[in-house]
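One protein chain is absent from this view; the other protein chains keep their places.
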Amino acid sequence: MKVGFIGLGNMGQGMAHNLLRAGHHLTVYNRTRSAADSLAQAGATVADSAAAAAQGVEVLITMLADDEAVSAVIFGHDAAPGALSTLSTEAVHVSMSTVSVALSQRLAAAHAAANQAYLAAPVFGRPEAAAAAKLWVIAAGATEQIDRCRPLFDAIAQGVFAVGDEPWTANVVKVAGNFMIFSMLEALGESFALMQKSGVSPELFLDIINTALFKSPIYQNYGSIVVQQRYEPAGFKLKLGLKDVRLAIAAAEEAVVPMPLASLIRDHFLAAIARGDGEIDMAAIARVSEVNAGLSTGPRQGE
Amino acid sequence: MKVGFIGLGNMGQGMAHNLLRAGHHLTVYNRTRSAADSLAQAGATVADSAAAAAQGVEVLITMLADDEAVSAVIFGHDAAPGALSTLSTEAVHVSMSTVSVALSQRLAAAHAAANQAYLAAPVFGRPEAAAAAKLWVIAAGATEQIDRCRPLFDAIAQGVFAVGDEPWTANVVKVAGNFMIFSMLEALGESFALMQKSGVSPELFLDIINTALFKSPIYQNYGSIVVQQRYEPAGFKLKLGLKDVRLAIAAAEEAVVPMPLASLIRDHFLAAIARGDGEIDMAAIARVSEVNAGLSTGPRQGE
Amino acid sequence: MKVGFIGLGNMGQGMAHNLLRAGHHLTVYNRTRSAADSLAQAGATVADSAAAAAQGVEVLITMLADDEAVSAVIFGHDAAPGALSTLSTEAVHVSMSTVSVALSQRLAAAHAAANQAYLAAPVFGRPEAAAAAKLWVIAAGATEQIDRCRPLFDAIAQGVFAVGDEPWTANVVKVAGNFMIFSMLEALGESFALMQKSGVSPELFLDIINTALFKSPIYQNYGSIVVQQRYEPAGFKLKLGLKDVRLAIAAAEEAVVPMPLASLIRDHFLAAIARGDGEIDMAAIARVSEVNAGLSTGPRQGE
Partner (left out) sequence: MKVGFIGLGNMGQGMAHNLLRAGHHLTVYNRTRSAADSLAQAGATVADSAAAAAQGVEVLITMLADDEAVSAVIFGHDAAPGALSTLSTEAVHVSMSTVSVALSQRLAAAHAAANQAYLAAPVFGRPEAAAAAKLWVIAAGATEQIDRCRPLFDAIAQGVFAVGDEPWTANVVKVAGNFMIFSMLEALGESFALMQKSGVSPELFLDIINTALFKSPIYQNYGSIVVQQRYEPAGFKLKLGLKDVRLAIAAAEEAVVPMPLASLIRDHFLAAIARGDGEIDMAAIARVSEVNAGLSTGPRQGE
C-alpha cells in the first residue's frame, strides 16, 4: 500500500522499517530530517513536510510524542499547512500516537468534515517491540477501515484489538492500560520501601510475589528496574508518564469517573519531577515512596 | 514427624490432609470439633484442646483466622491454658496464619522465654491450592528450624522462600503480597468504571491488558470475577481484605513507611463494608469505583 | 471613569450597580441582553457586543463564568471580533473572573502585544457581598495600573490585596483560596459522617469546634448548610467547585506542586456529580462522605 508515515522517533523508526520490509511504499516525514536517513536507505521516500507526506497516499500514519505534535502536523499553522489539507478523500489517517480523547474527537470531526477516514490505533509495546514487529494495536473506528489497514498492522504488530466504532475509545483503552502499569509501579514502590525498612531485600520480595502470585513478565521487568535502580537510560521518561496519567484523568473526568489511584500516581509523578527525576525512567516513581519513608532525600543515583 | 495441627478451616483442612498423606503423625485440634472428622478418618488423632494438641509433638503448626484466634490457642486464658504451656522445649511452633507483625514479635518473645523454637511461615495460595499441596511458604526464623520443617513444607507447598532470621519479616512479606493483589483490584476497578462509562466492555479491556501487558493468571482470574460479578460464594471475604490491608498498614507504621495506596484501599474496603459488601468476595472492592462513578448505588447483586 | 463592563451575572450585576452608584460612567454588555435592563434604568449605556463595550473606555472590566466566556468576549471569533480589537491603547483590561493561570498569561501576552494594559483582579465574596460592595479584590499587575483602578475597586470592595507584578499570580491566589474552602468542607463532611455513625449530632459537633477552635463565620455558614442540607438553591454550584479545584490543580501542575488534598477534593466533586449533585450547592461534597459511610445511597433531597 502507499503509506505516508509521520514521526520517526524511537517507536516510529521500527514501525516504518517493518512496513517497508513488508513491501509497502512509504513516504516518511520527520521534523528532524536526519531521523529519516536509514529509512531512505531502505527505500522510503523522504518528504519535506507533513503535507507532502500525506499527498497521494492511501493511508497516513502518525506516530508522535503528544497532542501538540499531532495537531501541528495534521492541522498545520500559518507557515505550513497540515496533512489535513493534502490528504485525499479516499485516504484514511491512522493516528497511532498516545493522545488525548479530546484531540481524537477533534481529529474525527475534522477528517469527517474533509471526507477523509480516520482511525485511532495506539499501540502497546516499547521501542524494542516496535523494532521486532511485536506491538499490539488497539484500533477503533469504522470496521471497513480497520480491515483495510490490517495488512499494515500485521506488519508491525503481533495482534490487533478492535474496540469500537468511536475512534476515541481506543485512546481511552491505551491510557487506561498505561494507568494499569503505573499502578503496578506505585504498589511495588510502596512495598519495596516497606521491605527495605523491614530488612527484607526488595529483590527477594519481587521474586516471591512474581513466583507465587503474579507470574507476569512485566512485574519482573519493571520490578528489576526499580530493584537495580536502572533508571538511565530511560526506556520511557517519567515526565511522559505524567503526561499519560494526565490523559487518563482527563478521559475519566470527561466520563465523570473519579480515579483516586490515578490522582495518587499523578501526584507522585509530580513529586518525582519536582525533585529532578523527570528525565529518568518512569519506574523511578518508586523513589517517591523511598523518599517518603526517609530512605533517601532523593538526589538521583550518581549525583 | 510428630506434628500438632491447630486450625482446620478452609486452608488448614487441605494442609493437614497433605501432611497425613506424606506420612506424618498428626494430632489435630479445632474449636468446632466436627471439622476434625475427616482427618480422624484419615488417621489423625483428635485432641480436646490446644494444649493437648501441642503436647509431645516435635512441630506445632497453627493455621487460624486472625490474631485473636492465634493468641487464644497459644496463650490460652483462665479456663483453658494455651499450647505455650504444654509445648516441649525441643519443639518448634510454626505459625502459618496471616497475623500482625506485633503478634509475631510477641510469639517470638514468649517462645524464646519458654525455650521453645518459633517460625513464622505464612502461605500464599487459596483453599484449592492448599488442597492440592500447591501453596507457597514464606518462612522466617532460625535456619536450622526452617531446615527441620522442610519435609512438612514440601508436603503442602510447591516451594519455600526463606526471608530472614526474624520471624516477623515473613509476616511483613505476606501482608505486603496481599497488598499487591488489592492494588491490582483497585486499579482494575477504576479502569473498568472508566471503560463502562466510555462504552468499552470491561471484559475486552481485561483481555487486552492481560494479553498485551500483564500475561498474568491472577489478573485473569480476579479480573473475570469482577467482570462477571462472581462475588458469591466468596473465595476470600472482603472484610478479611480489610483485616489484611490493616495489617500491612500497621506493619508500615511500625517501620515508619507511608503507604498511601494501602490507605486508599483500606478506605475503599471500608466504603464497601459500610454499603453491605463485607461478606462477599474481596474483589468487590471494584464496586466502590462503580458506585463513585454513578454506575450503581451499590445494593448487592440479587437484592 | 469611563468603564466598560462585560458579564452581568449574579456577581457582575451587583458590582456594576455599585460602580454606577459611585459615579462612574458604564457601558455594559451581556450575552443575554435582558440582564442589562436594571442597569440601563440606573443610567448605564447598553452595548450590542463585547467589542462595542470596550470601545472608548478607560477601563474594561470582565466578570464572567469561565475561561471560555472570557476568551470569547476578548478574542472574539469569526462572526464577532472581540474586545481586544476595540480597546484603546490607553486602556486597561481588568479581568475579575475566576479563570485559569494559562488564560491569564495568554491575556497578558495579547494585551501587551496590543499595547493595552492588563490586570488580573479576581474577587472573594458571594453575590450578596457583591451587591453590598463588600468584596475583597486580589489584584496583580503593574502597580500604576492597580493605583489607577483603585477608585473602582473601592466602589465594589471592602479591601484590595496587591499580590505581585505578574497578573496570573492573582489567579493563583484566588483558586488556592477556594481550595482552602473546599478543604474545610471535605473535613467537615468526613467528621459529620463519623458523628452521625457515633450517635453525636453533627450540629452539636459544629457548635463545639467553632466555639472551641475555629471561631470562624465561614465554618458556621458552610457547616450549617451541610447540617441542614440546605443545598438548594445553590449559592455556588458544585460543578463550579469542580471547575475551580481543577484550576488549582492546573496551576499547581504548572508550578510542579503535588496537592493530594486538592486531588481528593476533585475526586469527591466528580463522585458527587456522577451521582447527580452537580447543580446543587458545592457544600454537598459532604454527602460523598455520607454515601461512603453507608448513610445514604445519595439520591438528592426531595427525590
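A, B and C label the chains in the order they appear, each numbered from 1.
Definition applied: contacts are C-beta pairs under 8 Å (C-beta built on N, C-alpha and C of every residue); 3 or more make two chains touch, one makes a residue touch a chain.
Bear in mind the structure is a predicted one, so any value in this text is a computation, not a measurement.
Engineer: What shown chains does the left-out chain touch?
Structural biologist: A, B, C
Engineer: Check the options B:Gly76, B:Pro202, B:Pro260 or B:Gly294 and report the residue that touches the missing chain.
Structural biologist: B:Pro260
Engineer: Which residue from B:Arg106, B:Lys197, B:His268 or B:Arg287 sits in contact with the chain not drawn here?
Structural biologist: B:His268
Engineer: Out of C:Leu39, C:Ala252, C:Leu270 or C:Ala283, which residue would touch the omitted chain in the full complex?
Structural biologist: C:Ala252
Engineer: Tell me which of C:Phe5, C:Phe205 or C:Tyr231 is the one touching the absent chain.
Structural biologist: C:Phe205
Engineer: Spell out, residue by residue, where the missing chain touches subunit A.
Structural biologist: 260, 267, 270-271, 274-276, 291-294, 297-299
Engineer: Of the residues in subunit B, which ones touch the absent chain?
Structural biologist: 246, 252-253, 256-260, 263-264, 266-268, 270-271, 273-274
Engineer: Footprint of the hidden chain on subunit C, which residues?
Structural biologist: These residues touch the chain not displayed: 124-125, 136, 138, 159, 161, 163-164, 166, 169, 172-173, 176-177, 179-181, 183-184, 186-188, 190-191, 193-195, 197-200, 204-205, 207-209, 211-219, 248, 251-252, 255-262, 264, 289, 292-294.
Basically, only the chains that are shown with their structure count from here on.
Engineer: Connecting every touching chain pair, does the picture come out as line, ring, star, complete or other?
Structural biologist: It is complete, because no pair of chains fails to touch.
Engineer: Rounded to the nearest whole Å, what is the centre-to-centre distance of subunit A and subunit C, using the mean of the C-alpha atoms as each centre?
Structural biologist: Each chain reduced to its C-alpha mean, subunit A and subunit C end up 37 Å apart.
Engineer: Approximately how many whole Å separate the CA-defined centres of subunit B and subunit C?
Structural biologist: The answer is 52 Å.
Engineer: Which residues does subunit B have that touch at least 2 chains other than itself?
Structural biologist: 260, 292-294
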